[in-house]
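Before I ask anything, here is the structure I am working with.
Only one protein chain is missing from this complex, and each of the others stays in its spot.
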Amino acid sequence: MIGKETTIIHFNVSSAKKASRHGAIKKWLLIAIALAFLGLFIVVPLLAVFSEALSKGMELYVAALTEPEALSAIKLTLLTAAIAVPINTIFGVIAAWGIAKFDFKGKNILITLIDIPFAVSPVIAGLVFVLLFGSQGVLGAFLEAYNLKIIFAVPGIVLATIFVTFPFVVRELLPIMQDQGTEEEQAAITLGANGWQTFFRITLPNIKWGLLYGVILCNARAMGEFGAVSVVSGHIRGLTNTIPLHVEILYNEYNFTAAFAVASLLALLALITLVLKSIVEYKSQKH
Amino acid sequence: MSTKRKQRRVLPGFGLSMGYTIVYLSLIILIPLAVLVLKASTLSLADFWQTITDKRVVASYKLTLYTSLLAAIVNAVFGTLIAWILVRYKFFGKRIIDALVDLPFALPTAVAGIALTTIYSPNGWIGQYFESLGIKIAYTPVGIMIALTFIGLPFVVRSVQPVLQELDHQYEEAASTLGAGSVQIFVKIILPAIFPAIITGFALAFARALGEYGSVVFISGNMPMKTEIVPLLIITKLEQYNYGGAAAIATVMLGFSFILLFLINFWQWRTAKKHQVT
Partner (left out) sequence: MGISILDVSKRFGSYPAVKNVELEIPTGDFVALLGPSGSGKTTLLRLIAGLEGTDSGKILFNGVDYTNKTVKDRKVGFVFQHYALFRHMTIFENIAFGLKVRPRKFRPSKSEIKEKVFNLLKLVQLEQLADRYPSQLSGGQRQRIALARALAVEPEVLLLDEPFGALDAKVRQELRHWLREIHQKLNITTVFVTHDQEEALEMADTIVVMNKGMVEQIGSPEEVYQHPVNAFVYSFLGRVNELKGSTLSESTDRITDLADGTVGYIRPHEILLNKFQQGDSLPVEVSHVHTVGAVVRIEFKPLDTEEFYGAEMDIEKYKELGSVKKGNILYAEFKNIVVFGKETETPHVLTDTNRLSAAIH
């Protein structure tokens, strides 16, 4: 980068001073506009969350987080992520292997189908499971006969979360795996490695940072999903409320401080996600 | 096919991974979506038509479309600007800014929703100044647009940034030795190179905005005919146990999302192919 900048400065030596001052004004003007936009749209909302959360003091903040309903919401969110993230991670790795390492017809269509949850409204993601498993749904009578409850219960929340977080890991892995090609795997095979050895010793170490990044994003979305979960949950306090749903209830009850206190947990999670992401990016660039 | 029969694949696991991928994809995504369309088709054609062309529904289509479009345009402009300063300039705190761009991806939509509502409500941090000018933001289409701008911002930045990074300085240098000014260089050299990426980011932001629920529902006020977005209408139908109606509106939205998705992927696939040639 430095080399390139010096070459720009090289020609135009005579008017260089004037040009560089003009360039500096332009540069800082553009930076100022961009930062103002980012400040308004990103930083201010983030600050607002913490400021509102702590506006009535630390005591109320802690109380909002430790009341039983909040704790049960936290538990349910952790449980949901603990199921959805590993399932989608395993799927992501397997699907990325099949798509990236082999040539076949219809690859682009398959990738597009995997992208569907990115394009579909989360509300629709919830709705499809209500139509499938709800009491009026296709399998409703069957489930009722066996006394199984999916909608307005934990399984529905997990299913909706799996739906919306479905593409995260695959989409993160695909470009990395496609970029790396198959030569190292072929070399391993010629050296006598079997399929599993090739995967665990060659492929997996090469994609580990991308995989970690995908898992982090998948987790962030799984814990924060609102629309899809809201449709299937039924908002039963202490039973089927995740953290985002609990935030909504508190907010709609005009209990703003508590709502923001609980929301600050999610904002913290988002910040941790961003830090992890930066670390992963830094590590993977180093390799 | 006859030549394929003998073709052996060197790396193992193709059949297994494809089989698993397709089964899992079908179970989680394709079959549930098919059920949705199936449910919509249980309505008679007249009922279906009436549901999706109901005045209130049409108003929500219009609102969703134009707020999403405006938000995506704002993002296309500012997203490109942000990508530009992140790639071309050095300044203090750049790494933090770069990381913060992804906040809308990481921050749960409900949190974004209540935060934006609080800021832009008539007595909020920013809302109060607009209120004194007689402008309302929260509970109006402007508020919806702000929420949609928030959630769509990373798409344009992250599409344009890598392309800008790979753009060789030599083109600009060549142009400037040929006497082009900085505006000319931007319009004639840089913009054409990053334009496909801007379009991709714009389309992704637009698609995301169309289906967005969490961040909008708090700030929109949800007044029928005025500030009611399509996803909310689906939930309303659902809460009235009108499953057919919900499915019908959702099917229309789904069709729209599908078309957009295929256009985006086709566009990306085509740009990638074009790049391979050069």
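Note that the chains take the letters A and B in the order they are written out, and that residue 1 is the start of every chain.
Here is the rule we go by: contacts are C-beta pairs under 8 Å (C-beta built on N, C-alpha and C of every residue); 3 or more make two chains touch, one makes a residue touch a chain.
As the structure is a prediction and not an experimental result, all values here were calculated from the model.
The omitted chain makes contact with just one of the residues A:51, A:206 or A:278: A:206.
Across A:31, A:53, A:158 or A:188, the single residue that touches the chain missing here is A:188. Seen from chain A, the chain kept out of the figure touches residues 183-184, 186-194, 197, 201-202, 205-206, 287. Mapped onto chain B, contacts with the missing chain fall at residues 3, 6-8, 10.
One rule holds in what follows: only the chains that are shown with their structure count from here on.
Chain A and chain B have Cα centroids separated by 15 Å. Within the complex formed with chain B, the residues of chain A that make contact are 4, 7-8, 11, 26-27, 30-31, 33-35, 37-38, 40-46, 48-49, 52, 91, 94-95, 97-99, 101-102, 104, 108, 110-124, 127-132, 134, 136-138, 159, 162-163, 166, 182, 185-186, 189, 194-195, 198-199, 217, 220, 223-227, 230-231, 243-245, 247-248, 251, 256, 259-260, 263, 266-267, 269-271, 273-275, 277-278. Taken in their complex, chain B has these residues touching chain A: 9-14, 16-18, 20-22, 24-25, 28-30, 32-33, 35-36, 38-39, 78, 81-82, 84-85, 89, 91, 95, 97-112, 114-116, 118-119, 125-126, 146, 149-150, 153, 169, 173, 176-177, 182, 207-208, 210-214, 218, 230-232, 234-235, 238, 241, 243, 246-247, 250, 253-254, 257-258, 260-262, 265, 269.
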